[in-house]
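The complex appears here minus one protein chain, its other protein chains still in place.
We call the chains A and B, going by the order they appear; numbering starts again at 1 in every chain.
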Amino acid sequence: MSEHATHQRIPRSVATGSFLEQDSRKTAMWAFIGSETLFFGSLLAAYLVYKPRNLALGGPHPHEVLDINFTAVLAAILLASSVTMVLSIAGIRANSQKRFLGWLLATALLGLCFIGGQVIEFATLFNETFQTVTITHPDGTIEKRGVLSHELEHDGLHAIEAAAPAGSQIEVDETKRPITLDTSLFGTTFFVLTGFHGTHVAIGVIWLLSVFVRGLRGGFSPINYVGVEIAGLYWHFVDLVWVVLFTVIYLI
Amino acid sequence: MAHTDHEHQLVHEHHEDHHGQKLYIIVGVILAIITFLEVAVALPEVKSFLGLSDTIVVVLLLLMMLAKGTLVVLYFMHLKFDSRFFALLFAFPLLLLAVPMVLIFMVLFSQHVGIAG
Partner (left out) sequence: MATTAVVLPKPATPTTAGWRTWLTTVDHKLIGIQYLVTSIIFFIVGGLEALLIRAQLGAPNNTLVSADLYNQLFTMHGTTMVFLAIMPLNTGLANYIVPLMIGAEDMAFPRLNAFGYWLFLFGGLFLYLSFFLGVAPNGGWFAYAPLNTCADRTLTECVSAGLGRGMDYWGLGLLILGISSLAGAINFIVTIVKMRAPGMTFNRMPLFVWATLVTSFLLLFALPAITVAIIMLMFDRIAGTHFFSSWGLNPQLYGDPLLWQHLFWFFGHPEVYIMILPPFGIISEILPTYSRKPIFGYAFIAYSSVAIGFLGFTVWAHHMFAVGMGPLANAAFATTTMLIGVPTGVKIFNWIATIWRGSVRFTTAMLFAILFIAMFIIGGISGVMLGSPPYDLQLTDTYFVVAHFHYVLFGGAMLGIFAAFYHWFPKMTGRIMSERLGKWHFWITAIGFNLTFLPMHLLGVLGMPRRIYTFDSEMGWNTWNLVQTIGSFLIALGVLIFAWNLLVSLRRGERADANPWDGGTLEWATASPPPPYNFLKHPVIKSRYPVWDMGSKVETTPDDPAEVERALAHLPAPTIYPLILAAGLTVMMIGIIYRGPWLAVTALGLIVSIAGMYGWIRQISILPEEEEEEEEELEEVTH
């Protein structure tokens, strides 16, 4: 074969630069993140689709059972972990192993704090019970509301009576149901959605710790830190999901 | 040639890094402030004090969520400085598939006259 008609084989790292300069692992990570947006999109769709039905069937109202202040702290923790993560990458870029490893460990610890917070949140919900109050309006329409048992014991039906139109019949279902996966559509959708986010955080923590161990053994340098970067991308994405969930579930 | 390019790149990144750290902390502070505002706006007391309707609060919350998300993606995930292809891999499924999917599902499952009627 004549020289000009053929192309000499070039090492992959150079030959592959035809379109992108980035490491292929980063491309793969972004593709995976793109896929994950639809994973969480589907879960969130189920939550939003069932939100009105949950209320119509007398399930607990998210705002009444969720502790927004506590979750705001969790959101802050996760955001802070994103900052530490990006500082860790800045550290390895500047060839400072100390900053890299320190911030990385801080990120993993903040992630653990978040998981701990979520465990507390779930446990609180499991221990809480709610009852369904059925309000029959004078015009015959039936409205159902899920009310926390301890609030019912504390305040009685005053608030509900005040809000309902005069002449409504109010019935309280005596069965106290804990807030779990199978007692309401809220439980069904909320625990699966936030639980899967929590699982992602847990996987992220394990990943960060394995990067940390490898970093301790000098596995990364300013010219070779893609391993840190893709773990960081994953971590930021998990944080991003929480930004959305926090607003959509807890605040709205 | 390649060697000097490489060194140049290192120096450049080092320079960028100091710049970067400060930037990251500023972004972090902004994120914290927005989060604080989000929680504040959602409080019933603040809502009634400012006389905001539910719709306005929802719009404000969504806008703040969008701002936070954008900051995380652009600066923490380096999308602002990274390849456009990454932006495509992320924005295409998010904006053209996931978000519409959620919205269409909400419409299809609503009892909206004309849709379900």
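The rule is simple: contacts are C-beta pairs under 8 Å (C-beta built on N, C-alpha and C of every residue); 3 or more make two chains touch, one makes a residue touch a chain.
Since we're looking at a predicted model, the values are computed, not measured.
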Identify the residue among A:L109, A:V192 or A:I252 that touches the chain left out of the display. A:V192
Touching the hidden chain, out of A:S42, A:S149 or A:S168, is A:S42
Touch criterion as defined above, residue of A:H63, A:H150 or A:R214 at the omitted chain: A:R214
In the full complex, which residues of subunit A touch the absent chain? 1, 4-12, 15-16, 18-20, 24, 27-28, 31-32, 34-36, 38-39, 41-43, 46, 49-50, 53, 57, 59, 181-185, 187-189, 192, 196, 210, 214, 217-219, 227
Which subunit B residues touch the hidden chain? 85, 93, 96-97, 101, 105, 108-109, 114-117
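Note that only the chains that are shown with their structure count from here on.
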Based only on mean CA positions, could you tell me how far subunit A sits from subunit B in angstrom? 15
Provide the residue numbers of subunit B that touch subunit A in the complex, in ascending order. 6, 10, 13-14, 17-18, 20-21, 24-25, 27-28, 31-32, 35, 38-39, 41-42, 58, 61-62, 64-65, 68-69, 72-73, 75-77, 82-83, 85-86, 89-90, 92-94, 97-99, 101-102, 105-106, 109-110
Touching residues on subunit A, where the partner in the complex is subunit B: 19-22, 26-27, 30-31, 33-35, 37-38, 40-42, 44-45, 48-49, 52, 68-69, 72, 75-76, 79-80, 82-83, 85-87, 90, 93-95, 222-223, 232-233, 236-237, 239-240, 243-244, 246-248, 250-252
